[in-house]
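A single protein chain has been omitted; all remaining protein chains appear in their positions.
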Amino acid sequence: MPSSDRDSQGDVFDVGLLSPVSVNEEQLVGDARIAAAMVEVEVALARASARAGIAPESAAAAISSALDGWQPDVAELARLAVAGGNPVIPLVAVLRGRVATVDPDAAVWVHRGATSQDIVDTALMLVATRALARIDAALDAAADGLVQLTERHRATPMAARTLTQQSTPTSFGLVAAGWLLGVSHARARLPRSLPVQLGGASGTLASFVELGDVASAMALPALLADELNLAAPSIPWHTRRGPVTELGDALTTVLDSLGVIATDVATMSRTEIGELSEPGGHGVGGSSAMPQKQNPVRSVLIRSAAQRAPALAAELHRSSATAGDQRPDGAWHAEWPTVRELLRLALGASALARELLTGLQVDADRMRENLERTGPLILSERLALALGPRIGAARVQEYIDRGTRGENLVALLATEVAADPSLADVDLAELLDPTRYLGAADALIDAARTAAAVLRRNEARS
Amino acid sequence: MPSSDRDSQGDVFDVGLLSPVSVNEEQLVGDARIAAAMVEVEVALARASARAGIAPESAAAAISSALDGWQPDVAELARLAVAGGNPVIPLVAVLRGRVATVDPDAAVWVHRGATSQDIVDTALMLVATRALARIDAALDAAADGLVQLTERHRATPMAARTLTQQSTPTSFGLVAAGWLLGVSHARARLPRSLPVQLGGASGTLASFVELGDVASAMALPALLADELNLAAPSIPWHTRRGPVTELGDALTTVLDSLGVIATDVATMSRTEIGELSEPGGHGVGGSSAMPQKQNPVRSVLIRSAAQRAPALAAELHRSSATAGDQRPDGAWHAEWPTVRELLRLALGASALARELLTGLQVDADRMRENLERTGPLILSERLALALGPRIGAARVQEYIDRGTRGENLVALLATEVAADPSLADVDLAELLDPTRYLGAADALIDAARTAAAVLRRNEARS
Amino acid sequence: MPSSDRDSQGDVFDVGLLSPVSVNEEQLVGDARIAAAMVEVEVALARASARAGIAPESAAAAISSALDGWQPDVAELARLAVAGGNPVIPLVAVLRGRVATVDPDAAVWVHRGATSQDIVDTALMLVATRALARIDAALDAAADGLVQLTERHRATPMAARTLTQQSTPTSFGLVAAGWLLGVSHARARLPRSLPVQLGGASGTLASFVELGDVASAMALPALLADELNLAAPSIPWHTRRGPVTELGDALTTVLDSLGVIATDVATMSRTEIGELSEPGGHGVGGSSAMPQKQNPVRSVLIRSAAQRAPALAAELHRSSATAGDQRPDGAWHAEWPTVRELLRLALGASALARELLTGLQVDADRMRENLERTGPLILSERLALALGPRIGAARVQEYIDRGTRGENLVALLATEVAADPSLADVDLAELLDPTRYLGAADALIDAARTAAAVLRRNEARS
Partner (left out) sequence: MPSSDRDSQGDVFDVGLLSPVSVNEEQLVGDARIAAAMVEVEVALARASARAGIAPESAAAAISSALDGWQPDVAELARLAVAGGNPVIPLVAVLRGRVATVDPDAAVWVHRGATSQDIVDTALMLVATRALARIDAALDAAADGLVQLTERHRATPMAARTLTQQSTPTSFGLVAAGWLLGVSHARARLPRSLPVQLGGASGTLASFVELGDVASAMALPALLADELNLAAPSIPWHTRRGPVTELGDALTTVLDSLGVIATDVATMSRTEIGELSEPGGHGVGGSSAMPQKQNPVRSVLIRSAAQRAPALAAELHRSSATAGDQRPDGAWHAEWPTVRELLRLALGASALARELLTGLQVDADRMRENLERTGPLILSERLALALGPRIGAARVQEYIDRGTRGENLVALLATEVAADPSLADVDLAELLDPTRYLGAADALIDAARTAAAVLRRNEARS
């Protein structure tokens, strides 16, 4: 890794050094892409205006020709954004200058009738749409990994744990099925399409009416949506921020579903539990101090992302709830970095989850070993249900208490059964076999897989 | 107001003294109702177990007879909840004792096979379902009020404001239409049904399989749901908390939609703006120090609720993202007071919003007066669009700058028009009439009303 | 537990059913105490006004006589609070009526010159002051418990864990010393005194100047503070909410310090780790379904509180940052339930922490057993440091890698040492003894204890 010239790094704001969870996935939502999307929106607006009969065809053509695929100097743009409080004001000046070199008469048609919010909001929706496709694909692959885990471990018993203590047996297949359903629900909640924002200065479309008429102005948002492959809103949403909060809630729900998986993997890969381990290779999970360690690093990073997401989504709701006037005095600005950070976290965590879940190592022997650690006490509930009606609940509890204090519960029960002819039908070996107390685990796995498949089908269809 | 005996208030934990927004609406979600719902769930479980062939009919009958409509001493229950960390453990003991007086053999069938989480989660969903119906009804009435405002003020011009400054004209009808659509979207997002939770100790239904068989255990959640008029989940959601986070997100979205209305009402009723005022009467809005004041107290209280909601919803996501093991060590417990507080805020704010929006006073004269305060400058955008192509953008900007500095813009423009025969067709009076620059406000109102009606229809149908 | 009459529970808003962490500690901050504190503040204001020469002595005497220790009907007060948006307006009416029965002329002197915010803010500070004393005492006892743990387990080795994996050895005494220092810092940050709020309608003290003069008005806040044993602020803080946010930050820091302890206890008491267990007895930690379980219920409840606190403290900052005008339109109201809930969580969690830390069970054998589970690999860092310079870092890493893959690391090293005469001085047994690699644990324990003692001394002195 060569050092680069210090001066050339003078502009370095954030390259992901403190965000390892998302650094490899940030390309889709970085500032360069946001700026490029703003240019795309301005071009699309010119084209849509021409289609609506509001702008001359020639202006739209010149704007397209001058700006299609053009990328502004984004660091410079960021600096110029301070004076007006948003990057569109300086961007428009640059774009008009560039268009003027192609066709001076067309320059005025750049951004004509629009307000900064139209461009920022629509560009963010465009970038989000592309990020969502990638998140969705990663979740799809992660879900495939989960289906495999579910099937491979249908019959792998393990100790369930509640409030940190072993409770009763379960199967790892059922645990994975729960993860699968969580991811499937989260995926199903991702917005299918995001809307363009177009309202002009105050959301009345007055400028477009002035340039055309009511009919063409009313047609314009849908035409813009068509140009950008986004949805058309019923009316401008400049101060009705549902599209933003729904996006935030959905991304957070994705991170919830991955966070709970990462939490379980981190716990189950603790040295003393050792039931799961992350896929290794290429120095993944190494330590700077302890050469023997293999850290569950993907789970750690996913957890760090999942922890941060809810506050970001809440920030979007706060902005939404105070989006007063026809453009609020701060709440809107607080949305921009927030929604982008949520996209980053979801992109990063979903990519790591795909790696994690398609390569997760399961140690079924260790699961069995841990399950047997609590001995027959892990079947206390079953004993109470099965023997309670036969010998009395109090007596069962007494045996369990003695077992908890270290006595040999199997021997105690064997003596009881031997002494009581009415218990001749009791098969203690079966009763105390943890793998015979998995309940409806198998049927629940089927139910979860069916539910996940239905969610996926509905998603594909919509 | 008589004083009550101090001793009898020893148990007073929270009667709403610090929560005026929700005090009048709390009946549906208070601790008494939560405790009653827990009893309901236990009764329903016994009935469902009998229907599934797991429990004897006679036990279910005895449990129903002993517990239907019975209300435990909730303060005592709260105190006893500390030892086990949840109120179900002491509740079950009380319920069994009560059932035993009716039928000693039935007592063991109270809570049989269930775990505390099954009861707490299902009871909260039951209480939430009832609260949602009331919230929905309040929002329906509020939406009716908004429809009236929208229609009554279709043609009421007012100054739009962006970043606190007057921008261009709009109509109050369009502002109200935006509020209406926000409320309509939020309503449409409220869950249509909430699921029961039933998984037994670790989510495998093993206890119910032990008592019956896999088929009866798998049938049980749907039977319980049927008893309680709730939905049946595909599998237990003990560590997959989507039902809780979706509820939280939806309630927060309701509060967002009301918060933005309250923010606008608060601003527009400022002494210096005076365009809106809250319905008065019965001392509403009075001050303890200033006898002349009429505060927009409903808006203030709604805003206080809307401010608090996002952090509560975020807490639910945080719990969801860390719901590890088969029951987590703290995250689940953090949900209970959080989801209830969200219900309270939404109940209170929606009730206040109904009052506010069915009685809001609109001062159209004051709107017109404020609109004229900026004079012709509020039409600067229009002047730029209309005259820019005729006399050049720079010249229009120069006039606007001079107007901003205090010169008479109308006179300046009149001189320009008079001096230039090519501008003979320019109707300055029309151009500078703010009521002629409302853009597509009317069509947008129609679009918003249509969208709101579609959302309402879909809701009713589902 | 008898059932109480359902009707009499109609007013039940919240008795702590969903907040087991705080139910036993709520007496100090419940609505009854808040209401009583408001009465106290009104009485103190009358007395202070008399001392300042603003109010007649006779009025102050009558007010004291009528209201000292009097407790209003708090549920009724809560309901009446809605119309004006705060409980002071109806309270003043009740208090004046009550005083009038003693001395009609004195009634007007109740609340005279004050505004609602003066009373609400000061009453909350009064209640907070009393709660802080109790929290401080609980933390003091918890710290004593930690000192004992630290000393008793100075020489108890255990495996340190980083990113869930065993890393190197440490001692449980050092872990406890870290907890102790955390609690000590948090305690030191608790405010020593909280200020009264007194500014009149808009923070100018104009009403008091009207009733007296500038000098008496300026003296009044300090006199009020003296009456209530609170601090006097330099100027009113109606829109400068530092006293509230500092309180919130300090309470959250207390909960942080307890949360990390609870997190460690929960982890270390996992069935598979089993190094710590909570003090039992009296059914604490029982389960409704699994008769053998002993849950770390105090840790679970402390964790649930610690999880919720940061969002509450953040809400106070949000209110502070938007406390505009001379009293804001919602932000102030959002503070009340928030600051009280934080007090509740800190009261409850500190009381549970005292129980937990004065009775925590430490299983030193299990710690040793777990420490040996990783075998000599837990000393990899030491091997690299000690042998790297002798045989080369690459060779040490090779041995560690082979050990990680299951080879006998001790045997490998023994062979190496035996084969190389230059390693004759290497004492492998010492090198691989985890209890000989505790670093400066002992000295660090001393340093932590000294720092904790200094923090405590400073606190006592101030």
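Labels for the chains are A, B and C, by order of writing; each one numbers its residues from 1.
The rule we apply is simple: a residue touches a chain if its C-beta (ideal position, glycine included) is under 8 Å from a C-beta of that chain, and two chains touch if they have at least 3 such contacts.
A quick note: this is a predicted structure, and the numbers were derived from the prediction, not measured.
Checked against the full complex, the one of C:S49, C:T122 or C:T168 touching the unshown chain is C:T168.
Per the touch definition above, the residue from B:V15, B:L255, B:V300 or B:I391 contacting the chain not shown is B:V300. For chain C, the list of residues touching the undisplayed chain reads 85, 108, 112-113, 115, 160-164, 167-171, 174-175, 177-178, 181-182, 185-186, 189, 200-211, 214, 217-218, 234-236, 239-242, 245-246, 249, 252-253, 255-257, 259-260, 263-264, 267, 303, 306-307, 309-311, 313-315, 317-318, 320-329, 381-382, 385-386, 388-389, 393, 437-444, 447-448, 450-451. Residues touching the missing chain, restricted to chain B, are 159, 161-168, 266-267, 269-273, 287, 289-297, 300, 311, 318, 370, 373-374, 377-378, 380-381, 384, 396-397, 400, 403-404 (touch as defined at the top). Contact between chain A and the unshown chain involves residues 1-4, 6, 9-21, 23-24, 26-27, 30-32, 34-35, 70-90, 92, 94, 111, 114-116, 200-201, 207, 262, 266, 282-290, 295-297, 299-308, 311-312, 314-315, 318-319, 329-334, 336-338, 340.
Please note the rule applied: only the chains that are shown with their structure count from here on.
Think of each touching pair as a link: the shortest run of links from chain A to chain C has 1 of them.
Averaged C-alpha coordinates give centres for chain B and chain C that are 31 Å from one another. Each chain gets one centre point, the mean of its Cα atoms, and the points for chain A and chain B are 25 Å apart. Residue positions of chain C with contacts to 2 or more other chains are 266, 287, 289-290, 295-297, 300, 311, 318.
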